[in-house]
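Only a single protein chain was left out; the remaining protein chains are all shown in position.
Chains: A, B and C, in written order; residue numbering restarts at 1 for each.
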């Protein structure tokens, strides 16, 4: 049987090295791997490029990494509820790449699905256009949005079986399953781990094949 | 509460008019809406453009529509197990557009997700390139594959609740959930219909919002 | 009028625009109030872009809070019985694929072309666009729900937006406490004015020129 290794939060944090691109699941800290984030805050890792839907709150979710000045670049769709992000951005110590939320998830999916990018009209006629290739297609204009991949994805699942199959309850799904497809190393933090076969296959929302390590 | 109308197979077939583009879920007839196909075979509807993973078998799945000469154009990834498709193709009475399977599902998803298309390397250096726009991006060459939408999608679910939320058991998922996002009218055939709330929300694999009609 | 009355008046008027059986996304802030003014019998469903269709107008009971059911602000909400949950890829496929019938959201500025600015004030805080750019491009109808003027009394319905845009040519209807204004290819059409106000009073606090419909109503 193909089983995935179970590791500690400290081990998980140690898989992230300074300078890496790290995807962190969650939406306003809902469905975020909070224990791994805490362990990462305890580490000396810095100069991270964090890819996340939002920068959470200053004291919650991936915002903690920003408050602790471990992030040099942030790619996100929303940073408004973490004032620290704005402070560091204005001070020039944090580069923030704001991306429309639907574009961000498609860019991550593109990397995971082996696409060279997608065409979208979101952002046309706005600052989002800047520096991007435009493609004419069927008489319409589109922005070409390129894939975003990561070295490590830190995701959170409600239930995981030992083969890595994941369940994300209700609105904790958000960016988690797609990020799991787009990183070299994928670590899932979970509330609950079960034996293989304990839960029927169709209940799982992400195949274990995407998971490298499980943190309970 | 938002409930979806339950209709007969004959009503379902009558939503398909001659000349329409029709997506039909299933993979080698597994997870295909077999009852609606049978009703469509009984109708006078013809000149259909069918979009389907494959042309099934001559006497099974959407192959029946081909055998009955109701299809003038077929977009599919595989037609090898239905000899009738080849016969009509060689006779010039059926236009067949062969598409790599991964490209086909992305084209359908693009239509459903409002994308102008996706960039892929699948098909580069092959006949699949013909007539397609190439895009250079990050130093690599890609084919631009455009969206495929339909007038009607006929899909099959194992269980549907009265709000249209769908479960597709095991390998019956295939093209069904994605096709449901890409058609003006979506009709789901199901083995089993349940009340809203009888099955917990997280068990469903496709939100009812995509469904227009339910056929039991 | 108190702030609360103004906000509810706008929300109530927006609610009347929503079609039975439709799928609606309500932006954060005042648009959220719209749900309270919609009759259950209409079968209208509310989407939340973090991955949910079927947000209820009810507020969650503190004793029965489910922290796994949240809105786009991360706050716990209640769900209707036919609720569905999904990931962000499907959520934005729903939004960008034209499956949302109406997007209701606030604005800093709207102009006579239907251009919308609602995500950034240069030099001030930069919240980010979140899902707003996707919503206004993808939704079949875009309804701006906002107070007619800003805190200083300056018009927010302009001849031309001055702030960075969220999107161009996307707004279909503007609903304020003073007026209901439709955006057409020929410019803005004043369709309704609030009771007690004249057309001239509305125009006086609107920067963009307003054509008046033949069939002007009061609300």
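The rule we apply is simple: contacts are C-beta pairs under 8 Å (C-beta built on N, C-alpha and C of every residue); 3 or more make two chains touch, one makes a residue touch a chain.
Only a predicted model underlies this, so the values are computations on that prediction, with no experimental measurement involved.
Student: For the chain that was dropped from the view, give me its touching partners among the shown chains.
Tutor: In the entire complex, chains touched by the missing one are A, B.
Student: Kindly state which of the options B:9, B:28 or B:48 is in contact with the chain not pictured.
Tutor: B:28
Student: Of the residues B:101, B:133 or B:185, I need the one that contacts the missing chain.
Tutor: In the full complex, the listed residue that touches the missing chain is B:101.
Student: Considering the entire assembly, which residues of subunit A contact the chain that has been omitted?
Tutor: Against the left-out chain, subunit A lists 1-3, 109, 111-115, 161, 163, 165, 181-182, 196-197, 201-202, 204, 207-210.
Student: List the residues of subunit B that touch the chain left out of this view.
Tutor: Considering the whole complex, subunit B reaches the absent chain at 27-30, 53-54, 76-81, 83, 86, 89, 96, 98, 100-103, 105-106, 109, 120-128, 158, 168-178, 205.
Criterion: only the chains that are shown with their structure count from here on.
Student: Calculate how many whole Å lie between the centre of subunit B and the centre of subunit C, each centre taken as the average of the chain's C-alpha atoms.
Tutor: Roughly 35 Å separates the two chain centres.
Student: Calculate how many whole Å lie between the centre of subunit A and the centre of subunit B, each centre taken as the average of the chain's C-alpha atoms.
Tutor: 32
Student: Based only on mean CA positions, could you tell me how far subunit A sits from subunit C in angstrom?
Tutor: About 29 Å separates the centre of subunit A from that of subunit C.
Student: Tell me, which residues of subunit A touch at least two other chains?
Tutor: 106, 120-121, 169-170
Student: Please set out, as single numbers or ranges, the residues of subunit C touching at least two other chains.
Tutor: 85-86, 92, 95-96, 137-138, in rising order.
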